[in-house]
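One protein chain is absent from this view; the other protein chains keep their places.
Just so it is clear, A and B label the chains in written order, and each chain counts residues from 1 on its own.
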Amino acid sequence: MKNNMDSTSKTVYLDHAATTFTDTEVLEKMLPYFTEKFANPSSPYNIAHVSRDAIDRARKQVADAINAEINEIYFTSGGTESDNWAIKGVAFANRKKSNHIITSAIEHHAVLHTCQWLEKQGFEVTYLPVDKFGQVRIEDVKKAIREDTILISVMLANNEIGTIQPISEIGRIAREKGIYFHTDAVQGIGQIPLDVEGLNVDLLSLSSHKFYGPKGVGALYIKKGTRIDSYSHGGAQEKKKRAGTENVPGIVGLGAAIEQATSQLEEHATHMKNLRTRLLEGLLQIPATHLAGHPEKRLPNNANVIFEYIEGESILLMLNSFSIAASTGSACTSASLEPSHVLIACGFPHEIAHGSLRLTLGKENTEEDVDYLLQTLEPIIKRLRAMSPMTPKELRE
Amino acid sequence: MKNNMDSTSKTVYLDHAATTFTDTEVLEKMLPYFTEKFANPSSPYNIAHVSRDAIDRARKQVADAINAEINEIYFTSGGTESDNWAIKGVAFANRKKSNHIITSAIEHHAVLHTCQWLEKQGFEVTYLPVDKFGQVRIEDVKKAIREDTILISVMLANNEIGTIQPISEIGRIAREKGIYFHTDAVQGIGQIPLDVEGLNVDLLSLSSHKFYGPKGVGALYIKKGTRIDSYSHGGAQEKKKRAGTENVPGIVGLGAAIEQATSQLEEHATHMKNLRTRLLEGLLQIPATHLAGHPEKRLPNNANVIFEYIEGESILLMLNSFSIAASTGSACTSASLEPSHVLIACGFPHEIAHGSLRLTLGKENTEEDVDYLLQTLEPIIKRLRAMSPMTPKELRE
């Protein structure tokens, strides 16, 4: 099999859920804060005001993007820190009161592993199942709530299958019962409109590198009045809740990126949906191929399909040799050799989950990219199936 | 009083202990990792190798700089996170065994407030006093050690007065007793040679923005075999000890900066000492002025002097109006309105501690900067003393 990859060929990047490049306009805005405008925001002189003002501006940009108040936004080092802080912070601050937490089986590991760790610290955790499209059922939430439930954490949209959860309804139930409600919105920013009021959430995590901002910076929305422990101890930064000299250029980048993402939301979503329609039409023409996730309630840029009889790592390797970057839920690419917990929770059998391919589109993708993927992928699937002892005769050539 | 500040005048920055600008060569090396080389290091395709390799290279640069092994270096979001992780991580991982921690009274708040928080969690903490130069006495360390001591944390060099601690000796004692030893080396990197073997430390914190690297990234050295909890839960990054998509550009910047700082160490230290000699000669000619910190065992770029009868914030404000950026230990600039805990621990009375001025030099400072400071400062001190009811007659004009 010949591939067209040479050192000059550009990669067709179809893994924007893993991370995005930093937008050049965003980077441009960050640059002065590395060099001329470098002062420590806590310092007592004029040039430090410049750093302080930059952080204030970014805080407003984030607040505006999610309809929060400025003083409800706290900057962190990324989505993982935001998730860890939200969950551990609320759990320990409210421990005396009670000790039960509800989350879903398809959360990101930043939530799941945090909850598992809390179980070792004596908390009890209920992991809600999902339906075959990956949605949490409201009935299950209601049933799981106990007298001593302190926190519900359900993600806004899933990173593998893109399924959007009924956050607003879960939030309403949580609020009625006086239970804190956290949502991991890391995959949602810039993809779908977000409004912390409408969503009825008390805490919301986001991560800059998922919406064309820099890596290593994120934010946590904490509704006023929420009882939560500080995440780190030290200086008085972030109202003493998250000590450490602020990552000023990173925060500036996060602010610029979220403002841009929010202002271009509709246009971007339309572009993504158009490309995805073309993509899915092509993919689902391949026999013995299934869509994972919800047919409609999903992120506009997410396509996740499962090819029976073959294994995802092999698909990725071949795609890689044709300069296409994608992702899979196969066990063979995960350090743990376990297939995607998300696909399993949706009810896909292990052997099927292995054949998954996640393609997540981004703003620079074109129809040509989609066509190149389709034209490259079809022979790959055929080839791998031809090798597989599981493939039924009629699918082999 | 007229000042020479106008919008075009460059600031004379004498606060490098607060933060440094990012070196342009360092920034240059970071830039590609925002845009072309942006892939998630955990992803399974070629362009992700580029990110992975970059992190590996930075890890080696850090390891080489402090004579550690590559797999003993963990990246964090800064000095505060490194300190929090080292102390909480070791405390909780070894809790069953015992619960006593020793630190010093002059640590950075990232250590002190973490220890105070641990006291609330049931740990016992001894805060070692210091001598008038700000040094911990070995005798005091020995006396403080108990059967159930798990951790000693003493900083390498103090951020306010620059005093260098006898880390190697403390480390030897800790090792003999089988007690973990952490040092906050945030202020030491790039100023004095560092070698984790020679220092006998098990954990060492550093922060990129103190040695001309970017803000928002740091590292923790964890000696092989050290029992320590993970800091965040989620993905498998940093050998599952510190989850979260890696801040690739930040890590590249940290690596480049520490390599540069280490290779230029001697040259830099000589430059700093020459400037500081000139600075201190001028400062100490002002009557009723005292040097804070150790006369020799101090960071080469640190000068900290106390002017009797006046208050530090006023000095800073006036310096600021002449475009000079500096720092003080006065209560009036701190949110808590408490004077520097470091100066108080050195035995300076409160009213004296108020008159402190910290000047920390950096690699772009020149003799002209020093002279400009001296020539600007002298009339300021006179002026403020002329206003102060505490100033003795003979010091007034």
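Annotations for the structure displayed:
We adopt the following convention: a contact is a pair of C-beta atoms (placed from the backbone, for glycine too) under 8 Å apart; a residue touches a chain by one contact, two chains touch by 3 or more.
Everything below uses one rule, namely that contacts and distances are computed from a predicted model.
Of the names listed as "Amino acid ABC transporter permease", "Molybdate/tungstate import ATP-binding protein WtpC", "Fe-S cluster assembly scaffold protein NifU" or "pyruvate synthase", the one that matches the UniProt record for the absent chain is "Fe-S cluster assembly scaffold protein NifU".
Here the missing chain is touched by one residue of B:Lys37, B:Lys223 or B:His354, and it is B:His354.
Within the whole complex, the absent chain has one touching residue among B:Ser42, B:Ser205, B:Thr262 or B:Ser330, and that is B:Ser330.
Taking the complete complex into account, B:Met318 is the one of B:Met318, B:Ala345 or B:Leu359 that touches the chain left out. One chain is missing from the display, and on chain B it is touched by residues 1, 3, 309-311, 313-314, 316-318, 321, 330-333, 335, 337-339, 349-351, 354, 386-390.
Please note the rule applied: only the chains that are shown with their structure count from here on.
Centres computed as Cα averages put chain A at a distance of 35 Å from chain B. Taken together, the chain B residues at the contact with chain A in this complex read 11, 13, 15, 18-22, 24, 27, 31, 34-36, 38-40, 42-48, 77-81, 83-84, 108-111, 113-114, 116-117, 207, 209, 214-217, 232-236, 243-250, 313, 316-317, 319-320, 323, 325-328, 333, 335.
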